[in-house]
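Let me give you the structure first, and then I'll get to my questions.
A single protein chain has been removed from this complex, and every other one stays in its place.
Going by the order they are written in, the chains are A, B and C; count residues from 1 in each one.
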Amino acid sequence: MPDPPPASLLTLRGIRKSFLGVRVLDGVDLDVTPGEVHAVVGENGAGKSTLMKIVSGGYAPDGGTVEVDGAPQVFRGPRDAQRAGIGIIHQEFNLLSDRTVAENVHLGHEPVRRGLVDRRVMRERTGQLLASIGETTLAPDATVGGLGVAQQQVVEIAKALALDARVLIMDEPTAALADHEVELLYGLVRRLQQRGIGLLYVSHRLTEVFDLSGRITVLKDGRRVTTVNTADTNTDDLVRHMVGRELSSYYPDRATSDDLGPVRLAVRDAGNRKLHAVDLQLRAGEVLGVGGLQGSGRSALARALFGVTPFTTGEVTLDGRPVRLRSPRSAMRAGIAYVTEDRKGEGIVPRQSVLDNALLATRAVGAARSGRAARTRRVRELLATVEVRAAGDDQEIRFLSGGNQQKVVLARWLALDPQVLLFDEPTRGIDVGAKSAIHDLVRRLARDGAAVLMISSDLPELLGMSDRIVVMRDGRIAGELPADATEEDVMTLAVGHVTETDR
Amino acid sequence: MQIVQRRPLPLRRVRLRPGGVLPILAILAVLLVLVGIRQPSFLDPPSLMSFLGRSAPVILLAAGQYFVIVSGEFDLSVGSLVTAQVVVAARLIDSDPARTWPVVLLLLAFGALVGLVNGLITTRLRVPSFITTLGMFLILVGAVYLWSDGAPKGGLSEEFRRFGRRAIEDVPLLGRVPYALLVLVVVAVLAVALMRSDFGRTLVAVGDNPRTAQLSGVRVWRTRTVAFILSGLAAAVAAILLGGYSGVSFQAGAGLEFGAITAVVLGGVALGGGRGSVVGAMLGALTLELLFALMNFYGVSGALRSTVQGAIILLAVAVSATRSSSR
Amino acid sequence: MSVLTLLPVRRRVPGVFVALTLTLAIGWLVVLVDGGQLFNQSTTVSLLHVAAGLGFVAVGQTLVILGGSLDLSVAYVISLSTLVAAETMNGSDGALLPAVGLALAVSAGVGLFNGLLVTRLRINAFIATLGVGLLLKGYLDSNYDGPAGATSPGLVQSLGYQRVGPVPLSFLLLLAVTGAAWFVLSRTRFGHHLVAVGGDPEVARLSGVRNDRVLVAAHVLCSLCAGLAGVYLASRLGSGAPRVGTEGLYDLESIAAVVIGGTALAGGRGGVVGTVGGVLLLASIDAIFNQLEVDAFFKQVIRGVIIIAAVAVYARRALRKAAS
């Protein structure tokens, strides 16, 4: 580890944080100097986002210190962090859709003249900020709700920049940006550097990390693995630090050719507002991995197949018969199940019991199929099969760990005997032990004859679990890879020509 | 292999968790003790039975309101619906005993219809239920006054009034059992059974997290609409009992919607949905009724009663709110 | 161009004003056919007086609703304010200013209490303000047998009955208050923060907004507006009246005016200009039906339908906007 430069803007020492007993951060050290871009990399669930939330005042750490300019800080909220000169660009949009761009950009720190918000200054500054990141088409008076995703991300960046922060956190800033916007962001980051601002740059895209950063800190499972000077390292080293290979051996065996059955689900030239000309085949017994960056259409694919936002063109066949998947109900009746990405918002019913959560789908759709007692007995068996750990099946699910919650959600779907299972980030935010249990379950389901589609941004998981991988980009299928593909193969397809030209 | 551990703790029945019935039981017990000290004869079976009988309409309304609130909505129209039902019943029956049963059926259908309209406007037209049912409240009150020219007409038959007013006398042990109490017991059993059924569990899930429910195949709009229909039906039954108990009046349902919502919240049900039991809601209504009786027994000045009521509601809700947020 | 951008261009004319224009046009025609005249001086004055009373409350209600809260205690605050004002004045012009100040201060105190219940104790605003309303009702019931106090003649003559042409002074005051509220919402940090808290409390918090303070302030302002309505009513009635707030249905009517004016009940979208439109719409319906001598109960039915229909239209519009 190189010597930290003397005048550190931001210093983190021994940061610890747990959620519901799951340790997310464990003794993380980090520092940022003026004009430095310090990249933070790591797998999904390594603790990057949590660390950033702590630095920006969103969470309070369980232990450790945050120092700004050498002075220890206790952030009781985002406001304190802002005042200390720390700004953040959130990964999820923190924007008010009914307000204008200018109002969003300046929320919490509106420019004031003689006690009044100076709307003109606000608009002008917003215009300047937008211009400084090369966005000239976006009007400061436009309502954010009417903007596209990429433009909203631009607003999000402008919002953080408007803070005059000395330390700026960028959490996956380019995830939703178009190529030319990424180029502009590069220029912007360099300009910020020249102004002496320290940047914490969180990204999956190693190209960006190498292009921009001076130092890189690698997080893994909540611990800091290493901090290196960018000049002294290369992609391979970094990836090794990030993923470690020790877990890869724990992935269950892949399907053999005997396991593979006929084509169960076929999608031909299907599309909707977010998807274009999707062709896809899913066989019984296989796990089809779906890779791609956030916003590439991965989740949109799952949601289309489950009838949440249905396909508007093309056709879908199930076991050779055409099906119309217009609503979750029709998808469920067709034998499709969907484990959502946003477990808290769409996966669980937090204040209901484990049993009620597990019975939810059966009650809604399969109620007529079997008797009450038999159904409950079956769901209890399923809960046991997936090895849910809880104080009892009448415990409220919100008190369970993420992994156990996910198992309950899984049991809910298994009760319907689905033929096709769609998993969207099934192990996000789940501790290591539970992760491999879920991997085992997914594989067991495939082996029992189900067709599984699994979306994951966790590359080792995607590579370790899939019998076949399709990678999505811009709402299309960018390509298909065999089981023995590498992370680089996936990334190449996922990011398209930017990575190719840079390499 | 670790399976779901089942530890049948003794506490499981009286759920200590937020939304449980223990706090309301505690309040109820305190009030009962206070009544017992002041008016021991109140606790004699016959008088207790009468009390339960006369409280039945309010308890029924609370149960109806519970379905709507637990699914994440409001029903402000129940009070006006009760008034409308009583006035309609009087005019249609017009003191003719033969019309009693047809009118009872008509009232139930009318209640269900109002609930259906409330539900469809709320779920299909996406009008917040506060506004929908507020509008329905104005419409019902206006329409019923309009229809009856400002003064209730006709009269209720003795058969109709029997449900709310009379009792089976000379019952061993209990002394007397009001018909209203029988109706209440039947409806309460139905309500509890309903909440244990698939529909009931789904209803709570819809109130807790409609997105999850929808993605699990629940037709959220239909479930909520049914909740409104149940509320309308409960209002119809309450109107039949209340009309029976006290006769025709434009005051029959006045303010009952706020009473019912207060009772439900007092019973540990969260506004916004997803938490609380129908038993808690009904106990909440019973507690409010007991509080009013208590104030009669203690001779609390009539004008000060709303202050007492307001203070108790704020206290109870504040305590449960801080208790649940500290978890 | 630069002049244009200085205006709040993005806020187009709220739909309620279209409805208002249509209502007035149709009403004028129907009244004309009926042999009357909708826009004569006395009718206009009456319409604007009715609008002023409700307007003060509704503007205040808009603030809390924008912030995602609600105030059901306003009716009682109004009554209380008329009494505090009229009893302190006791018929003398000398006590006018202290009396108005005291009435507003008492109202603001109630608002502070509401705000603290909602933010510190985390009681749902519906229940919290309902409970506070009951507390006030008890106080009013047990302390007042009827109208009490006497408003100073100066206030009666000025705020109560003075007018400029067909426009009462009180309506001008309402316009001023509305302007001030609009100004607060669009030109102060508090205003921006309030709308943010109503729109998405988490976003507001992460942006450094102190949600609790903002909400408490909104409740104080709402009660202040209700207190102002009380002072105005005291000037109209010549004394304090313990039931004027509840008789006037100011709690529900104010909420109705707010939502008809296009403010979302969930908060975060809308504004006071629309609310004044809603108030004027309700007052116009009153005036037209008065002219036609339509049964008050029929009017109530119409009101119920209008409230639901207006919100349904807004919901549809928001849905379409989200879909596009």
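Following the convention adopted for this analysis, contacts are C-beta pairs under 8 Å (C-beta built on N, C-alpha and C of every residue); 3 or more make two chains touch, one makes a residue touch a chain.
The definition used in the following text is that contacts and distances are computed from a predicted model.
The unshown chain of the complex is recorded in UniProt as "ABC transporter substrate-binding protein", chosen from "Multisubunit sodium/proton antiporter, MrpG subunit (TC 2.A.63.1)", "ABC transporter substrate-binding protein", "SoxAX cytochrome complex subunit A" or "Xanthine dehydrogenase family protein subunit M". Looking at the complex as a whole, the chain kept out of the display touches B, C. Of the listed positions B:Arg124, B:Lys153, B:Arg196 or B:Arg222, the one in contact with the omitted chain in the full complex is B:Lys153.
When the missing chain is restored to the complex, the residue among B:Leu92, B:Ala254 or B:Ala311 that touches it is B:Ala254. Summary of contacts with the chain left out: across C:Ala150, C:Leu175, C:Ile302 or C:Ala318, the touching residue is C:Ala150. In the full complex, subunit C touches the omitted chain through residues 40-43, 45-47, 49-50, 53, 75, 83, 87, 91, 133, 137, 140-150, 156, 160-161, 233, 236-239, 241-252, 286-287, 290, 293, 295-297. Interface residues of subunit B facing the missing partner chain: 39, 41-42, 47, 50, 54, 57, 76, 79-80, 137, 141, 145, 149-155, 165, 242, 245-252, 254-255, 257-258, 292-293, 296-297, 299, 301-304.
The rule is simple: only the chains that are shown with their structure count from here on.
Here the spacing of subunit B and subunit C, counted between their Cα centres, is 32 Å. Annotation for subunit A: no residues touch 2 or more other chains. With touch defined as above, subunit C holds no residue shared between interfaces to two or more other chains.
Within the complex, the subunit B residues that touch subunit A are 1-9, 12, 17, 19, 198, 201-202, 204-205, 208-209, 211-219, 274-275.
If you check the complex, the residues on subunit A that touch subunit C are 56, 58, 77-79, 82-83, 90, 94-100, 103, 106-110, 112, 115-117, 119-120, 123, 141-143, 145-146, 159.
Residues of subunit C touching subunit A in their complex: 5-6, 8-10, 186-189, 191-193, 195-196, 199-200, 202-210, 268-269, 321-322, 324.
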